[in-house]
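For this view, one protein chain was removed and the others were kept in their places.
Labels run A, B and C following the written order; every chain starts at residue 1.
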Amino acid sequence: MSLDRIKPHLPWITLLVLVAIVGGADSNFLKPHNLISMVADIMPLFIMALGMTFAIYIGGIDLSAQSVANMTTVIATVALPTLGISAAVVCVVAGLAFGMVSGFITTRLLVPSFVSTLAVGGVAYSLAQYLSGQRALYMDATLRDGSFGWMVGKSFGIPHEIFVGGVLLLAMLFLQTRTTFGRALKAVGAGELAAVASGLNVTRIKVMAFALSGMLAAIAGLLFSVKLSGGSPTLANGFLLPAIVAVLVGGTPLTGGVGGVVNTLIGTLIVAVIRSSMLYFEIDATMQQMVFGIILIAAIAMTIDRSKLRIVK
Amino acid sequence: MNGILKREALVKWAPLIVLLVLILLFTVLEPRFFSVRNLARIAISSTPALMVALGVTFIIIMGSIDLSMEGTVSVTAVVFAFAFLALGGTVLSWAWLALPLAILVGAVVGFINGLVHVKLRIPSFMASLAMGFVGTGFALLLTGGDRIRVEDEVFRGLLTERWLGFPVMVYVAALFLLIGWFIQAKTTLGRNFYAVGGGEELAHASGLNVNRVRILGFTLAGMFYAVGALMAVGRIGIAETATGNNFMFMSITSVVVGGTALWGGIGGVWNTLVGVLIVNVIGNGMVVIGLPGYVQDAVLGLLVIVAVVLSTDRKSISFVK
Amino acid sequence: MSFIKKHIEQEKLNRRNFLFASAAGLGSFAAAGMFGPGMARAAITDPTIAWSYRNRTNPYWNEIVSGGEAFVQSLGMSKDALTHLINEGSSEKALADVKALLARTNGQLALAIDTNDAPNCRPVVEAVAEAGGYVSTIWNKTDDLHPWDFGDNYVSHMTWSDEKPAEETARILLEAMGGKGGVVHLGGIASNNPAIERLQGLRNALVDYPDVELLAAEPADWDTQKANQVMSGFLTRFGDEITGVHCANDTIAYGVIEALRAEGIEDMPIVSYDGNPQAVQLVAERKILATVFTNPHWGGGITASLAYHAATGAFKPSEEPNEHREFYGPTIMVTPEDAAEFKASYLDSVPSYDWADFWGPTNGQIQYK
């Protein structure tokens, strides 16, 4: 009984335990400056994971997120000189559109999201290569600071990325818990048939979930592009698997309907801490990936609430 | 009833029709596409992918998923190469033992993968994803990042020796395809995969040891990944940590394109053969007709969607995730 | 003149330069000492030395790492003292790892890095500078970013001008083809700078060979298996029209050779780039006609050395001329004639370099177009 009560809290307990372990090994890790900087750096990944949460929450997955982010780094960089801050709008709209296409293909054409998003990601990647002329581009520093400086500055010692991520988290949390859309999303994730039988437009809700995922992937790409002051069709490579891992470790399983955006925040931070721990424990370079995998298994074994999984597939 | 039969037949053959249409399309655009030499090229690039895809087919039939193939392929390739060189470096010496050893290693990795999934009760997506990291990491640990060359002429005969215009590896792959079909159609284990995929709880209630079937499934998949690894090494002559790269998305895409359903219970090895060929025909065809590199990802994506749409039995599914 | 002779000539020249350099370095050290510690955190007595690179699966990076380790050993430390940051092709991870390391070391860091993607260079450099560490970069950097804009902390940037050497290998290839026929190019990851330059080198050479047609250029992502598949496609598309192959690096060439081997084609002229041991062996066997050695071992060592010596205050980067802060690395062409000689002197026994000779083998200041 008491274990049941602990279960929902396991993700953040895991996070605290990990922080304590790394902090215990090297107190430098616990310096506020370091923790803040770590959180700020993980924000683009977090924002992508935030979007991924919605796709996974309805029992799907969005493998196009990384390519969409790649594409928006290019769009942001290419569009900045002519459009200024409106480049952001173009990025967000593009992400939204790609997400909607994924959603449409998944729901209407009945292609599993694993394949449909991978395919749509291919289109985004091609577009990124075409727009960039297949090379890495950089932003003019003054133009960047003029339009997007607010994204990457610092106030009260806190990098603005954290505010960007925080605002998005709050917005998505609000969306998830307080709006009809969030409620519908939960219904679709936990009981799709019942949602249909309640007259919900399940197709539209799913398309919107994928659209949100695409939009947040685009914002992740935009933020990363601004942070790095440039764009390239491969800039966001390496985001996809950590983003998925972050969602899963946070306790949103692929079966849908369980977990949510706060879990994803915790999951992302767990990923960040595990990654840093490699440095703090001076894990040999050739061993890091294996150790990461093993810790990951342990973390997932800890954090998933199996009582919500009917059968484990 | 007749109508239903027709529809079922159409859906059943749809992937093959898609494949034929694609071949026709590329042949019209570039007649050289349809030459024995090019078909052999497609076959060569398909063989490692086919072996990996066969392995994951069994897992997908069970309604699970396996994302560990990249790690498993790398580990088995590297272990094989080390053992092969240590034992003499040519198939004609004791080094041939490295071949069964590689398959054994694949089985062990798959077995561990299955154990983690079943015993720790972690959904296969997550368990195998993490095990994939462990596998790649282990391969890296073994090689320290070096590539190991396997130069043995006899082993490389897989690629260089040709019968009827096709290299030996294609025939070896065909043999393993038949083994896969045999397991699927003629053995209890193979049928049990379908039972688990069709209704796990029901299968359990019928007295089936579902956990055992699952673990065996992952073990079997690991063995096929190992064969895929051997093919990959045979094709390039190099074993390295990166040998497993790109197998994950491609093999699962191939399986789905072939008409095996991700929710389990439907499909099989022939579907996977067709799926792998579709993906490789598209890949080869795009280069052959001279499509610029930067649009190839988009075209591949669009064609894959078309292929899946055409080969999905839309009446039989209530919803797709 | 064989390249070895050329190289020895160059080394002599360099030794002379080095004397100047070390004199200047000592001078600045003394000067810094005079102004006291308040002026800048010029001297870190025992910085953590780190290399951040893409992965361990590519022989190029393994050579880089071996150089870094050799440098660390030259300081009398075990080679484990070198901290490895592997970004796995993720710019995000590269940056996050650097920041984590800066936090752990309190900025007492001498970092050598390839930032994976050019735009990632700026935030890395800014982070290191802010924390008071020292960084030297190679390969990826956007054109608007310069070491001299960061005082001492951004020590140096080294890249390799690939256009010229790639043009030279292309000429060897085109000559071998008899100045006619068709050539295909298999490139690196499309947006990578070296990939672009190496293709440009081929194009430059082709101007002088009007009878050779560039049949196609496709990215093969520096990847053996991808190259293998792309080459298979080319063989179908062009068949016997292909009389030569220009590869953007050695790992691509391996895939190409195997694709040709599968077809029973053993005598196709091929050139590549990077000068990996295996490729050099193939050059000796005339399976590859030329590759370009960029001496990653030296590059890996010297980049770490630059960062380290700047950190310890052995020299003051801001007092060095621009050509000592942004420069081209060495390139050595390896052809069948000198492959054996090259292999003996560079690969079979790795030369022990003078890691304080920062700029000796370099090739002048980076020029922007």
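We adopt the following convention: a residue touches a chain if its C-beta (ideal position, glycine included) is under 8 Å from a C-beta of that chain, and two chains touch if they have at least 3 such contacts.
Criterion: contacts and distances are computed from a predicted model.
A single chain of the complex does not appear, and UniProt lists its protein name as "ABC transporter ATP-binding protein", one of "ABC transporter ATP-binding protein", "NADH-quinone oxidoreductase subunit H", "Cytochrome-c oxidase" or "Acyl-CoA dehydrogenase family protein". One chain is not depicted; across the entire complex it touches A, B.
Among the residues B:Gly89, B:Gly198 or B:Pro292, only B:Gly198 touches the chain that is left out of the figure. Considering the whole complex, the residue from A:Leu200, A:Val226 or A:Leu241 that touches the absent chain is A:Leu200. Looking at A:Leu83, A:Leu173 or A:Ala190, the residue that reaches the missing chain in the full complex is A:Ala190. Residue-level contact of chain B with the missing chain is found at 182, 186-188, 191-192, 194-195, 197-199, 202-203, 205-209, 265-266. Residues of chain A in touch with the missing chain: 1, 178-181, 183-184, 186-187, 190-191, 193-201, 257-258, 308.
By our rule, only the chains that are shown with their structure count from here on.
Once the centre of each chain is set as its mean CA position, chain A and chain B turn out to be 29 Å apart. For chain A, residues that reach two or more other chains under the stated contact definition are 129, 134, 286, 288-289.
Looking at chain C, residues 56, 65, 190, 219 sit in touch with two or more other chains.
On chain A, the positions that touch chain C within their shared complex are 26, 28-29, 31, 33-34, 37-38, 41-42, 44-45, 73, 77, 129, 132, 134-141, 224-225, 227-239, 242, 272, 275-276, 279-280, 282, 284-286, 288-289.
Residues 30, 32-33, 35, 37-38, 40-42, 44-45, 140, 143-147, 149, 159-160, 162, 167, 232, 235-238, 240-243, 245-246, 283-284, 286-290, 293-294 of chain B are the ones that touch chain C when the two sit in their complex. The residues of chain C lying in touch with chain B in their complex are 55-59, 61-62, 65, 190, 216, 218-219, 223-226, 228-230, 232-237, 239, 254-255, 258-259, 261-264, 278.
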